[in-house]
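As you look at this complex, bear in mind that one protein chain is not there, while each of the others sits in place.
For clarity, chains are labelled A, B and C in written order, and residue numbers in each chain start from 1.
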């Protein structure tokens, strides 16, 4: 392995996923934990030249004030998910990252998100100023830390869906909207992804926010030869869905109804209390079923904010299906997982795989990363095993030799 | 489609799976139900020449006295799984089958099964007499009904496991044991499979009884160019397991414990109350997990007889797993399905696929049928999607042209 | 037991609870079922002189067209809850009731309910005309069937909540609103209860509709010496809640969150899809917890319409609680019951107990019937065992001798 270095710029750097990912990377470096939850650490990736944990540097931005250590402590207190010993072991690492957490933007993100912003938040300025500052931050990070690549990962709260508009569809229209400082069609997520791609930074949209990876941005990534992927990390209920739904297809058992109830108590849950923001989330959750089954059973998904649960997402799913002689049967499942700890290792995986793709000269959307997302862009495969197959095929190609389109 | 006819000889013909399969075939013929639960009716098998429902004739044997209609009525009363209207629609069909249900053998099947036998059950005679009678029955059925093939399906109650012995391993030793009428190494399931294969009848072991498809019998099937497959139909808890377990593998989440509790109230459950018989069942259920995961988490499976449930199997599974930062999380599922109605369409599928294989000149164990079994013989693939892939590959080969080994 | 006869007039007579109650009474009369679900048939009521099943006559009204037998058949087909044999046994009884099912009113019940009304529904007329017709129906039923008492039971769909107004609070104001035909403060449920009480008929509000038992109506019942009770029959999730919640109190375990998700597919569920109507229901469900515990944990209740479930209500409740050393623990329950079949025996119980109360000269609200209702009027006791204690005390008083206030 060479001595190249890879930066990770996290949008929403003070959130609990970010805290878990940064703490986890430090613990892995110190060999204090196993890389559970990371596929890039399994035998599948043996002999693949990925960046190691000690080659990765973290930075990022957030609209809130606060400290990474507090976010992690909260995770530890609330859910007992992180032991105090581990917390102490990474205290210093988290504090060192502090100077690299800059002020972000929540431009046009809706009331729920804006209410989180630090009290001394700057008054609204021209979008071009936001873009300039963000690009400047990325360049400074790259230069000072001597990084070969900076992967930008969006872990910010879910924005309300963006309405369709010309600036969504074409790069030229987007440039015009930005020039005109037009709030009606540009949100923070777009400003971030636009800036990242302009700087040639690989970009991962781990959120459901639809503004991040619009056709306009994909167009720009083609020009800048930058890899992109999203949307919405697949960590819990949807993960189980994408593993279970094919079973009904393969047994020719008709799913009559698939009802999902999610409760959670972290910041993510809090923002999703807001109907506007929730609608983005429910959309990415909804598609999976009909895409796997080929028809649309009755299905509704609820997400409720239950503060006492903190990061421990609990989901009940009731699946009603019809079998032989029209007999009606059911399968229920109850998922209880720490949302941030399920997400964090996927973020580390994605950083390593985006860096690899960038180094190999790949660009545009990355279909082989479909298994990481609830709504994988440009991919028809929605059943988990098909998506995993895409990744395995990619690994095989990487092993075979240098990338050629 | 030609006018060829295919017979199905069911061992355990008066049981509820048999009643459901025979009634279902009649209802399908009359176009009164959809073929839910049958994969051979899906688009995957379009253009494949399979026998149609009106080309299939049923017969079989049982150690109990009784009527098929009563078995079906019991299914209807007990679980409300079959509506009275449907029951009436197939009354006549079931009664017509009656004369074709012969007396079976429970030779060396253990106390639990023997206690089910009809009161006028014949005293023990030489094994060769059982074999002769059974072969005679198969020939008569084939001749009188003018059948091209007779597929034999074992749906009888689970026998205690058969101890390893030379007669298990080699055909010559088996022949000797039969000649010597040796109870220590031959059970009813062996007598049936031996007879069926001698008559060139494709044989499906839908039960966990290990006596049916021993290496000795596989050897004989090679000589007689007869297709075979088993063991133990995969209908419920194990089906879900084989769909879900790969998810943990693909996310590198370590399964710490996977505990299963099954309750059911049909005859199957009643026989499995007996520890001897239960041990066969638990064995086929146990393997799946470690074969998929590559390691053996703590795992125990219980099956309890709860009469009030009748055919409605209810299974609770608790899966404890370790994620990032060693956080422990869980997934639980509750499966509620009518066991016989989940099994019956698989039986019809297997009959059609065994007839096809036989017609194409295939013989020995049939790995492409792995997805139908809890413990598919001679197959390494235990995750459901891999098994389904084997079937899809087979279908592709069939479509491509005539069979060549 | 004397030969007195008691009538039951059901508002919503074509609904599934009504069909189940009428069919159940007939089956009980014929001794074809056990009185499961009826407390008045237990040893607690031994030696209490209650009307027998063959002393009860049914009649009622509905805004829909249709037949009782169809409602029952639907219950049988949809949920397999009623066997065809039982259905046939009561066919004639149900048909005989037909001529006694009159056209009801859905005056001011909101869009969701009005859309159910028969196509030839009469144009709106003055409220006094509705009242006259309804009182006339009750008198005719009583006279022709030679009934000593007619108990009126409201089983109609849930109305939107009624806004507070003078006509809600005082009888005089209510009379004025009726005279002025004032839609803003009078709904169908009020017209029914007003008429019933005017005719001296005991009145049970088995629905959450708040218009039925307003203070104004209770005032009228005092004058007319008529017994009343409601609101909202306690059949499923709330029943379990009222049995379980005291456990947390008695162990000093603090309930942090109690989240409830209900799915069902019958007409009740369909009407509750409408937010206006749902709000009445959620209100009666909500109170229970804080009244038992003495504080209000985080709690939200969802009711979703899932057509494939028909009458089989399925409810998941997640209870998060804090124990010693602040450890967080949980209890979940899953309730699967046929809603109409849980309600019907309670209706029969209430008819018998209201007839008894009326005969004994009791009037006004009946606190001893608290255990039957989600929101028992004028009763502080919300834990199930306290409510049952109220009933047992009442039975003891009845046994001790004649009623004296």
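We adopt the following convention: a contact is a pair of C-beta atoms (placed from the backbone, for glycine too) under 8 Å apart; a residue touches a chain by one contact, two chains touch by 3 or more.
This structure is a prediction, so every number in the text was calculated from the model and none was measured.
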- Which listed residue, B:256, B:270 or B:392, touches the chain dropped from view? B:256
- Query: Which listed residue (C:38, C:191 or C:365) would be found touching the missing chain in the intact complex?
  - Reply: C:38
- Using the touch definition up top, pick the residue from B:137, B:314 or B:383 that touches the left-out chain. B:314
- Task: May I ask you to list the residues on chain C that touch the chain which is not drawn?
- Result: 20, 23-24, 27, 33-39, 41-42, 81-83, 86, 239-240, 243-244, 246-247, 250-254, 322-327, 329-338, 341-342, 344-345, 371, 383-385, 388
- Task: Determine and list the chain A residues touching the chain excluded from the picture.
- Result: 77, 80-81, 83-85, 334
- Query: Hey, which chain B residues sit against the chain that's not shown?
  - Reply: 256-257, 259, 261, 263, 298, 300, 302, 304, 306-309, 314, 316, 318, 320, 328, 332, 334
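We take it that only the chains that are shown with their structure count from here on.
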- Give the label of the chain whose average Cα location is farthest from that of chain B. C
- Query: What is the distance, in whole Å, between the centres of chain B and chain C, each centre taken as the mean of its C-alpha atoms?
  - Reply: 49
- Cα-centroid distance, chain A relative to chain B, in whole angstrom: 45
- Message: Residues of chain B that contact two or more other chains, please.
- Response: 81, 83, 334
